[in-house]
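So that we are looking at the same thing, I have put the structure below in structure tokens.
A single protein chain has been removed from this complex, and every other one stays in its place.
After this line comes chain A, so read on.
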Amino acid sequence: METLLAIFTIFTQPQLLLLVGIGTFAGIYIGAIPGLSVTMAVSILISFTFSWDVYPAISLMVGIYMGGVYGGSRTAILLNIPGAPSAIATAMDGYPMAKRGEAGQAIGVTTVMSFFGGFIGILVLALAAPFVSDFALTFQPRDYMLLAILGILLVGSLSSGSLVKGIFAGAFGIAIGSVGRDPLTFTERLTFDLQIMQGGISFIAVMIGMFGVSEALLQLQNVDKVAVRQKISKIVPSFATMRKHLPLSLQTSTIGVIIGALPGTGGDIAALMAYDHAKRVTKNPERPFGEGAMEGLVAPETANNAAVGGAFIPMMTLGIPGDAVTAIMIGALFIHGLNPGPMLMIDQPDMFWFIVGALMTANVFMLIFGLTGIRIFTKIVEMPRSIIIPLIFLLSIVGAYAVNNAISDVYWMLGFGVLGFFMRHYGYPLGPVILGVILSRLLDDNWRRAIISEREDLGRFFEGIITSPLSLTLFTAVILIFVSQTPLWSAAKIRLFGKAST
């Protein structure tokens, strides 16, 4: 009963409902406008909602997250430009459909399927998270440490780009996170004896720099690109179409939840894997994949929205983010004095159920906004980049400054923005950096706890890993990811993906 009350908190406070609505609406546009990303928006928003209560702040972010994952599909279909990485796979069949004059239908199917996938993801979150958190209580410090390493490695290896660069990015993130005074011994770490580094580097400045400034700098290079307009017809899809794709959408939603729930990996990878899966299981598509197959829309869109619910599972139960956006949300919860992890689920179950309720609501809003307002949508997306980019810079500066009212944070943000800009150019993934920054403290604390409890004996530490099934599984997974970097594995990978690429 209390659970139900917590889920419906959102309906008892019109203000929260409104915020989820605004968030979802804004998210759809942020996701849709190329150059604006959900990660960017959420990281800038943390500092703006700093003075708010935690519920309204979370409501807004959840809305933006849900809407944003969906919104990327719009521009993918209409312009062949995925507004967000999770929509890359959507463009492959969505744009061909639009070229045939079926843009409306494509958007309709995408919307309903995103809703469906989102719903499955939230359902799994609601059912699985309480069990996972019970299980999480048995986790040893070394398990947390291994999970954190696993998360950083996973995002480095599954996202595009080389694993070595991914590992570098992750280690760099952990190093950034350890700058400042050590919380246990108060020793200065990596401060170069500089006054400004003693308090550590504000992770919000790092995030806004990496995801806001660096993106805007990159977008400066294609300021003059003009969008092409598409005609939009009937939108609401028929019930028969939906029923036909039900089995596939169930499968791809499952893929989405699982990929989302793995620490570090989110909607973009889920969508690509689901697309690949759809290609393998669909025997007789009405049209070939890549030329406007409906299945090619259903799969990535169910999966990326299902991944949203999935990503919250490790975040709420272990305090380990499921993807970059949940990493930033963990930061937001920290700022509001909450510590995500198994204890949060026990001490404040309301918080968890509130998030479930907010996700549900955002999902419904997404369906409503998705099936309406297409005409305004095309107008807003055509907003020239020459205006958007300066505004992103402005918001980034305000956001970085606002958290601590410190100009030094603005410079940190600029520095990481420029660094992130080069990292993007040269193929270093940025996701692991953020994960590293967020997980640095958890990794450090748990490593030290684990090794102290083994009396500083590495032999006993490894013995502990080998004798515990959980630790052993995690440890094996970490090793496997490393092995996956050897030439043997990459040959297998080419066979796996090379065949699928079109």
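Everything below uses one rule, namely that a contact is a pair of C-beta atoms (placed from the backbone, for glycine too) under 8 Å apart; a residue touches a chain by one contact, two chains touch by 3 or more; residues count from 1.
Quick note on the criterion: contacts and distances are computed from a predicted model.
Considering only "Nitrite/sulfite reductase", "Peptidoglycan glycosyltransferase MrdB", "Cytochrome c-type biogenesis protein CcmE" or "Tripartite tricarboxylate transporter TctB family protein", the record for the omitted chain gives "Tripartite tricarboxylate transporter TctB family protein", by its UniProt protein name.
Among A:Ile7, A:Val20, A:Leu36 or A:Leu125, only A:Leu36 touches the chain that is left out of the view. Of the candidate positions A:Val20, A:Ile77, A:Met92 or A:Val206, contact with the unshown chain belongs to A:Met92.
For the chain left out of this panel, the touching residue among A:Leu4, A:Leu127 or A:Ile387 is A:Ile387. Contact with the undisplayed chain is limited, among A:Gln221, A:Asn284 or A:Thr467, to A:Gln221. Chain A residues in contact with the hidden partner, per the touch definition given at the top, are 34-40, 47-52, 81-85, 88-89, 92, 159-162, 164-165, 167-168, 171-172, 174-175, 178, 182, 184-185, 187-190, 192, 211, 213, 215, 217-223, 225, 268, 272, 275-276, 324, 384-387, 389-391, 393-395, 397-398, 401-402, 405, 407, 410-411, 414, 417-418, 421-431, 440, 443-444, 447-448, 451-452, 456, 458, 497, 500-502.
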